[in-house]
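Below you'll find the structure, written out as structure tokens, and then a few comments.
The other protein chains are all here in position, but one chain of the complex has been omitted.
Think of it as A, B and C in the order they're written, each chain with its own count starting at 1.
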Amino acid sequence: MKYTQKAKVLGCETIGKNIYSLRLQADDIAGSAAPGQFVSVYSNDSARMLPRPISVCEADGERGILRLVFRIAGAGTEEFSKLREDDEVRLTGPLGNGFPLGEAARRRVLLVGGGIGIPPMLETAKRLMPEADVRAVLGFRDELFLAEDFPCEVTIATEDGSAGTKGNVLDAIRAQKIEADVIFACGPAVMLRALKKYALEQGIGCWVSMEEKMACGIGACLSCVCRSVQTDEHSQVKNKRVCTEGPVFRSADIEI
Amino acid sequence: MKYTQKAKVLGCETIGKNIYSLRLQADDIAGSAAPGQFVSVYSNDSARMLPRPISVCEADGERGILRLVFRIAGAGTEEFSKLREDDEVRLTGPLGNGFPLGEAARRRVLLVGGGIGIPPMLETAKRLMPEADVRAVLGFRDELFLAEDFPCEVTIATEDGSAGTKGNVLDAIRAQKIEADVIFACGPAVMLRALKKYALEQGIGCWVSMEEKMACGIGACLSCVCRSVQTDEHSQVKNKRVCTEGPVFRSADIEI
Amino acid sequence: MTKNMSVDICGVRLKNPVMTASGTFGSGAEFSEFFDLNRLGAVVTKGVSSVPWEGNPTPRICETPSGMLNAIGLQNAGVEVFSKRDLRFLSDTLLPDSGAGAGSGGILPSTKVIVNVCGHSEEEYIDCVEKLASERRADLLEINISCPNVKEGGIAFGTDPKGVERITSAVRRAARQPVIMKLSPNVTDITEIARAAEAGGADGLSMINTLTGMKIDVERRSFALANRTGGLSGPAIHPVAVRMVYQCAGAVKIPIIGMGGIRTAEDALEMIMAGASAVSVGTASFNDQRTALAVIDGIDEYMERHHVSDIRELTGCVRDWET
Partner (left out) sequence: MTKNMSVDICGVRLKNPVMTASGTFGSGAEFSEFFDLNRLGAVVTKGVSSVPWEGNPTPRICETPSGMLNAIGLQNAGVEVFSKRDLRFLSDTLLPDSGAGAGSGGILPSTKVIVNVCGHSEEEYIDCVEKLASERRADLLEINISCPNVKEGGIAFGTDPKGVERITSAVRRAARQPVIMKLSPNVTDITEIARAAEAGGADGLSMINTLTGMKIDVERRSFALANRTGGLSGPAIHPVAVRMVYQCAGAVKIPIIGMGGIRTAEDALEMIMAGASAVSVGTASFNDQRTALAVIDGIDEYMERHHVSDIRELTGCVRDWET
């Protein structure tokens, strides 16, 4: 079930350079969101027609509170960064499939987040614990954010070497000799491509969360496709909708 | 001197059905505004490109406070009605000529305001008093607003007869046998047309504030013209710019 | 007040004049999670071709001020899967005509289905139209001769009057359902194209498709769309669409379905007053899934407030400005 609702802003604060944490009262959506799913956030400026897809960072179903963490990337996210307590913002969600938590049950799961791909890994970690053996590897350019919120063991990689391993998440995985049965990841395409290759070499399962420009967010417009290895059942061609069949795909099933 | 400045909202409250009073900290503009002048108010929504012309209702030059009173007429004024303390809004002003206060010196001045044409008459009354002998006739559909703020004697007309004379402002002028040497007026075209005729009959001077759709507000685009009796010096045709030669015209000089 | 909102398009009765623009609503399944499709005058389905199409590479869309560009490239699963899956879904979802009565106490028509058809060549259009001939759930056909994102066919047909007349009469002969030709706005004189479609035997016109546009990503110094150009839609183009509907309403006798940037009931009423018999809501549904419903409710409210008992009183009613 998907909902479109006005959400009341509970707070919006900066947690890093150009990174904001937005807490929303959004009962229906928070109540049913799964980790790896996302919401469409609509602008209050009438010139901006398209929703901004933002991952669920935390969803407290009981209190109906949704947390989104985003980076200012343009006019829409800049607008959201200025939301103040008691403002309203319209959302549709929860959207997409989310990470296949079942695949992680009683196994060693490695959660990999790169940059603004980190937020969805937080709720994922919280839902997997304590049943699964969860470890997170988080990659940053320099300044850290969200790392302290993770309930599991966290390994850090920074490009400038200011914290953790100097380099990218794979450098950190290799340096720390981290072993896993399954990888869940979100981050830039280069990172996902490297992880896909790594998982293939290691012979382990790997699921990645993809990004593409979206218009409807619900599977109707075919804006957001990625190339798939097999012919997709819905489209009858080798295209899969990131908003519906994704955003999480088995890395072996798609072209990155 | 015209200024474009961000003004801070000091307060916005409703003072009648769909009528709002907006107080702004706008030092430069408030410091130089004359009664009958207006400001261009810009929307914070990027889809609305054109300014909304709103008359100066009160201008406290010393404290730099500008008061605008407006009716919700569409999306722009609806947006302004939702402004809250500490919000910002961009303005250009003061614009236009304003009422010819010199014409009123030591004479009996009749200020006539109809509906949402009432606000500019307030600052006009304040500036004319106590030198001139000022009287105001205010016409409403039903509910009164602003009438109590006027520092002079006020005569009311209401269409539904709920207060003052039942009828329009001219009915009230006639019923009260109000005499004057000069009329300053702002209101709907029908009212201005009737006053123009009345002033002609009475052989007295009459100045009216006109409305027209505006794009630049500063005299450059020729959107806002009204028809004039004589060829206009600027345009070399019988068109005068409401934003620049007006909004206040001698009623005999223009077609209403 | 009893009000009639129902209109007749090419001999098919709609319960109200509001439908969804092709390509912005899929086949309705996704939107049916957000509202009851039975509220709509008609569902217009995404362009379908005789075989599955891959469409263009991504990025396929980008946002522009009060609008968007798209170059989906008419990806679709082909008419066979469309019939089996999408028309089946619509059959199952859309209720039959009901006695719940329009103003006159008559029958309230069911929500109709308009199938949008695309092709790379005359043969492909014909093939697809023939495959749809036996589909009882396809009430009307809308022929897209104006999609700017297809190299062969597509826009080429749509901008040349002779080509428009030829393809229209070819499709008309092959079709069992009434045929609505969907026109491109990227022409010097839209009335010439409209008259050509009418001459070819079109039962109605849909207008407008998207205006060809381009966006450049200045940080990357590349086109924002993989296809370089895309079709501009959304409120930005509404004034162009209203103008074209107005021009064509004066030039042809067949009914016009107006679209392009409709977001509110007022936008829809502008189209109707310009001469459209019905309207489609497209891009605005991306901003709010329930836009088409809000448009229906808003038209109802307008009719109530202005004591309009029949929506058809408003069709083409625009008059000159008087002070």
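In this section, contacts are C-beta pairs under 8 Å (C-beta built on N, C-alpha and C of every residue); 3 or more make two chains touch, one makes a residue touch a chain.
If you're wondering where the values come from, they're calculated on a predicted model, not measured in any experiment.
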Candidates C:195, C:243, C:290 or C:312 - the one touching the absent chain: C:243
Chain not shown: contacting residue from B:97, B:155 or B:239: B:239
Options C:273, C:293 or C:311, residue touching the unrepresented chain: C:273
Of C:17, C:67 or C:178, the one touching the omitted chain in the full complex: C:67
Interface residues of chain C (partner: the chain not displayed): 57, 59, 64-67, 69, 159, 186-188, 211-218, 220-226, 228-230, 232, 234-240, 242-243, 246, 261, 263, 266, 269-270, 273-274, 302, 314, 317-322
Positions on chain A contacted by the hidden chain, ascending: 46-47, 189
Residues in chain B touching the chain absent from view: 1-2, 4, 42, 46-51, 90, 92, 212-226, 234-239, 244
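Here, only the chains that are shown with their structure count from here on.
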Chain contact topology (line, ring, star, complete or other): complete
Pair joined by more contacting C-beta pairs (B-C or A-C): A-C
Distance from chain C to chain B - Cα centre to Cα centre, in angstrom: 46
Rounded Å distance, chain A centre to chain C centre (Cα mean): 36
Per-residue overlap in chain B, given as positions that touch at least 2 other chains: 46-47
Shared interface positions of chain C, touching two or more other chains: 65-66, 235
